[in-house]
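In this view, the complex is presented without one of its protein chains, the others remaining in place.
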Amino acid sequence: MESLIKPAAFYFFSAVAVVTAIMVIVKRNPVTSGINLVLTFCSISAIYVLLNSQFIAVIQVLVYAGAIMVLIIFVIMLLNLRPVESIMDKSTGVRIAAIFVFVTALGVSLAAILTSGGISGRSGGITDEFLAKTGTIQVISRSLFSEYLLPFELTSLLLTVAIIGVVILAKGMKVRKKTGPGSE
Amino acid sequence: MQQVMIPAISDSSAQQIIKILGDTNIFYTLPQIIISIGALVTMMIAAISREERGQVINYITSVFFLFAGLVSSVWLASLPKGDAFSGMVSSDLFSGILNIIYSGSALLIILVAHSYFRNRGRYIQELFPLIQFAVVGMMFMTMANNLIIVFLGLEILSVSLYVLAGIDNMDTRSNEAAVKYFLMGAFSSAFLLYGIALVYGGTGSTGLREIAAYINNKSIWQNIYIPAGIILMLIGFGFKVSMVPFHMWTPDVYQGAPLMITAFMSTAPKAAALSAFAKILISMNLEPGSSIMLTNLIGVLAVVTMTVGNLMALNQNDIKRIMAFSSIAHVGYLLIAVCIMNREALAALIFYFCVYTIMNIGFFSLLSLLARDEDRNLTLEGIQGLGKSRPLLGLFLLIFLFSLSGIPPTAGFAAKFFIFNTAIENKFYLLAILGILNSAISAYYYLRIILYAFIREPESGSIDQWSQIKLNAACFVVIFVTAAAVLEIGIVPGYIIDLGKKAIQFL
Amino acid sequence: MNFSEYAWLIVFSPFIGFLINGLVGRKFSEKTIGLIGSLASTLSFVISVLIFFQYSALSQKAPIQIDLFKWIVAGGINVSIGYQIDSLSLVMVLVVTGVGSLIHFYSIGYMHGEKGFARYFAYLNLFMFSMLNLVLGNNILLMFLGWEGVGLCSYLLIGYYYETDYAPTAGKKAFIVNRIGDFGFLIGIFLIIQNFGTLNFTELSTVVAKGTSVGNDTIFWITLMLFVGATGKSAQIPLYVWLPDAMAGPTPVSALIHAATMVTSGVYMIARLSFLYVLAPETMAIVAFVGGATALFAATIGTQQNDIKKVLAYSTVSQLGFMFMAVGVGAFTAGIFHLVTHAFFKALLFLGSGSIIYALHHEQDMRNMGGLRKKLPVTFFTFLMGTLAIAGTPFFSGFFSKDEILWKVFNYSSLLFWMGALAAMLTSFYMFRLVFMTFFGEMRYHEHGGHHVHESPAVMTVPLIILAVLSVFGGFMGIPHVLDVFHVGNYFEHFLSSSVKDSLPIVFGTKEEWGTMSLSVIIAIIGFTIAYVIYLKKKYVPGDDSTIKGYKKVIYNKYYVDEMYERTVISGTIRISKTVYEYFDKLVIDGIVNGVGKSIRRIGEGIRGTQTGLVRDYMLTMIIGVSIMLVYVLVNKFMMIRL
Partner (left out) sequence: MELTINHYLVLSAILFSIGTAGVLIRRTGIVILMSIELMLNAVNITLVAFSRYQQQVTGEILVFFVMAVAAAEAAVGLAILVVVYHHKKSVDVDEINSLRR
């Protein structure tokens, strides 16, 4: 019985993730898409719990569902985007063909994955038992501030760049330098 | 099994952190630190002052910090190789030379950008911190020893470039460039990330040395993740360098972005992405023989890239678009060197980076003098008669275009010569022949620019326009220095080649 | 005093002239500009004459090396900017600087009053600089540098009259055709680096002489690729198309670049690398037959041209064919000898035609000339000397050199000999046709608006006279063995032997040599007679076709039929050659060259449609690319599993 709970949970959350992901791309109203994407993120977070990485699961909810999606939905509201007439247009046939090709390629590569026998890299020795004893946050944060100090610092740089970028793009929008056919 | 944990956990953690901070060898990242400080300082200045005096102060400050970054890169290049941040990055002559290219090109571009954006009528001071952050990102990409650093460096660079492309938010063409660049860039970085994930899954590590050790023990075919991951990474980098079929954004973004931003995008980031990819391949020991698959694939991509670039350029009318396709073609020649993937080829690659950066920046700086009306006059008809009414500018135009089309005794010829020569020496005959044929085709569209500038009569009114051009000192210095360098390197290319060869020894 | 120490001055003197005229020339008067340009070139000539006398007095004629500085030192290759003086390069330098200086002086008169006088002389000096690098350079890369440089100057000078619409196009055509040739040349260079590891001529010949391990196939490809370069620069089939168009430039330029010097550099290159070429007999055969075919083919076209410069242009292509025929059969000395004499008489002919064009105010159509003999006496006389020389009149310079080529070729292949002989007959025909149509008969030029036809100034006629003297007597430096009654010896061959030796075995004896010699005289007379009958006795003037252009209009206007009717009076050979010109040259060769260019542009136009401006289409392309690449990896993987 115990052994069935994990697979059952996995299939349930996977199904939710896939269905809501499809909803994201087929719903005509951007707000609906956004809400569905939040659901996808939450089910992915549950998948992380199944993988025994609770820390990632928590920040998944905090960062994606809590911050990024709020921002996106806020912008949708701000721009007052209406539902589109139809998600299809005349060249959709070609697009679907391309997606088909791509999905096939990916599917074939998955087939290859399934035949090649799983992972092959070296093991790090951080087992689930060890994690249960030490705690995931401790393990991650120790690595983050020792071995991965530089990438951590670079992240701060990246966020600074993003902030400056947003400021530049947003400022001075009200001033129109000139009007005419060129400026639309 | 419990004993194989990473050491950070078994010791007292505080002591461990202190120890690691002690061995960070932080000075190996001195150029990055200096330029980051510069970026923060210029950002502050931009926030405080909007006046004309603030612009000049900001300009001078960023020039100062980039110059300091350049000097420290030179200093680092002269040091023996060493690791920093527990092996996350390493400094050697290879990264040193490329750091010099990045900071040098940013310096030259900022020198010209000041007057260019003044003429354009919209001066955005945040330009300076963004360019400096982009340089920092590129430096980390090249120095990286870990795929995580490569990814983060690339993202810092990309985010800066997305914003730079759209920096003139009043110009719809600039907006359009930013949207296109952003959507496609984010899309392609998802592929890059997937590639990194697969390589990590296949080898169990993101460190280049560990990956190399793994691949040396087994082959890359040990697990399908590894080749698939490398291919997906190739896509991510291929997008950045505008390799066919990931090149489609290039002409639109180059045309839409403000001219000096285009100049920046077309030079250093390409060198950064390609050198990072080449470094990944070479440190994974994927030299010919170990991976016929990659050699064939990149060879085909090289040929397709240069052919498409050259053919598309033939019928263009907008000079920025011509330069976009020309840059695609040049990436094709560069990919020949990546395809050969041995040390000599990488030396030729470094040499080509230097030359390409210099001649492209020179040409764009020259164009910046002519640009009017948000660059809309930069068409073939728009430059009619330039050579006749301003012979000196015409002479510079001639030098840069001859170099771009690879006519001796300019640097462009020497650069192509070394790439094709390496190809023949390593028995890549077909690649060399197609490359040379392509460079013969490319002469046509460069020649068209010359033809319009020299042979067509100036349009009425453009004569005053040409005579009104004022040579501003910084811009003229940049044009003069780059033109002189193009000729000098063309006539005496030996020492840079030697430097490139030495740089490769360190990898 | 050892003059060879000053050899660098030969090269750099024109460069200094270029700098002066190019940078500050616009501020000077015409006279000053002309003198600076001409004296820069003359100085080179004087130094080379001095070196020549010193060098020819040496008993051991080892090549003198002057290394200026290291150019590229990288890995296996070590190339310096350095010059090599030996008999071959000295001969070339004397021709280039000698003829070049005369043409510089002539240009002062011819270009009088033209716009951009300083620009013209600057380009001319830059050309001299590049050409001297080409002939004096001691390694192939420096030669290539000059090779590209002369191409560039040729492009600039052809496009000199940029106001006209055809001149820039012609310049572009020349440039692009030459780039195709250079592509072959570059591959040849790369192959040499790969296989021999050196580009220096002396080192290369030492390596080859020691016996090299490089396979014959490789040498075949090297020499063939270099020859592809030569066909571009020296206007051989199939890359000759640019040369007739190149006549859009000023006439002195045609004389200097497109007749006397630059176009012969392919011949020089083969002679310079003769030690390599003799190892590849297949390439030599290709060179010989391409040369023979070009000689014959261009001569047939030359018979049908009405533009005086076009006749001379096709004649140049044809004569270059003779030179390639010579070097192809292994008679390197004969080829170089013809190169020298050709430089004299062809420069003379071009300058003479320039004098006519100058007098007639830029009239180039021979149908509008005639009877100029009395108006332009000096031009007529000197032009006649040049014609006699090129036609192969005994004891004129062309006779000695052409006869030697035909004799050597006869030892190689009789088919090739007959091709050459026929070409020689046609040469004699079209040259006398030109003379009769221009100088004899009635005057068809209409003087108008107070312009009177009069002889050119002395600055133009004196070079003509000097060249005429050289054309008449220049041949005596290479007297053939059988005619050598005073036993002075073949000075030219003797002098050249220190650097180039013929590889052709002479199988026939004196009797056959007399035979070929008399045959070539007879041939010249036949050509002359036909021309005499048609153009002087019957006073035939070709119909006016100035209203039509190109083959298409010929067909549409049904004019072609009329023309064919008119041509029934003319001998059959001429009709065939006309057809050859109309169909083969214009349709096939021009069609291929232009067609390739056009179709490349059309492909470009086609794929330009992919750039729709829609970012989603761009992403679609990306995805297709990603899919193909992933499938490629999987295919590789599955093939691995199979293995």
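By written order: A, B and C. Residues from 1 in each chain.
Keep this in mind: a residue touches a chain if its C-beta (ideal position, glycine included) is under 8 Å from a C-beta of that chain, and two chains touch if they have at least 3 such contacts.
Keep in mind the model is a prediction, meaning the values are calculated, not measured.
Visitor: With touch defined as in the header, list the contact partners of the absent chain among those displayed.
Guide: A, B, C
Visitor: Consider the whole complex, including the chain that is not shown, and state which of C:Asn216, C:Ser599 or C:Thr612 touches that chain.
Guide: C:Thr612
Visitor: Which residue, B:Asp83, B:Glu126, B:Glu176 or B:Glu425, contacts the hidden chain when the whole complex is considered?
Guide: Among B:Asp83, B:Glu126, B:Glu176 or B:Glu425, only B:Glu176 touches the chain that is not shown.
Visitor: For chain B, which residues touch the unseen chain?
Guide: 6, 148, 151-152, 155, 159, 162-163, 166, 169, 172-173, 175-180, 182-183, 186-187, 189-190, 193-194, 196-198, 200-201, 204-206, 251-252, 255-256
Visitor: Touching the absent chain: which residues on chain A qualify?
Guide: These residues of chain A touch the chain that is not shown: 3-4, 6-7, 10, 14, 17-18, 21-22, 24-25, 30, 33-34, 37, 40-41, 44, 47-48, 50-53, 55-56, 59-60, 63-64, 67-68, 71-72, 75-76, 78-79, 81, 84, 87-89, 92, 95-96, 98-99, 102-103, 106-107, 109-110, 113-114, 118-119, 121-128, 139-140, 143-144, 148, 151, 155, 158-159, 161-163, 165-166, 169-170, 173, 184.
Visitor: What chain C residues would touch the chain not displayed?
Guide: 608-609, 611-616, 619-620, 623
By definition in this document, only the chains that are shown with their structure count from here on.
Visitor: Using the stated contact rule, I'd like to know whether A-C or B-C comes out ahead in C-beta pair count.
Guide: It is B-C, judged by the count of C-beta pairs in contact.
Visitor: Send over the residues of chain B in touch with two or more other chains.
Guide: 224, 228
Visitor: If a residue has to touch 2 or more other chains to count, which residues of chain A qualify?
Guide: Residues 109, 112 of chain A touch two or more partner chains.
Visitor: Enumerate the contact residues on chain C facing chain A in the complex.
Guide: 616-617, 620, 623-624, 626-627, 630-631, 633-634, 637-638
Visitor: Give every residue of chain B touching chain A within the complex, in rising order.
Guide: Of all residues in chain B, those touching chain A are 1-2, 4-6, 8-9, 13, 16-17, 20-21, 24, 36, 40, 43, 84-86, 88-89, 121-122, 124, 126, 129-130, 133, 136-137, 140, 146, 148-149, 152-153, 155-156, 159-160, 162-163, 166-167, 169-172, 178, 200-205, 210, 214, 218, 222-225, 228, 373-374, 376.
Visitor: How about chain A: which of its residues touch chain C in the complex?
Guide: Going through chain A, the ones touching chain C are 91, 94-95, 98-99, 101-102, 104-106, 108-109, 112.
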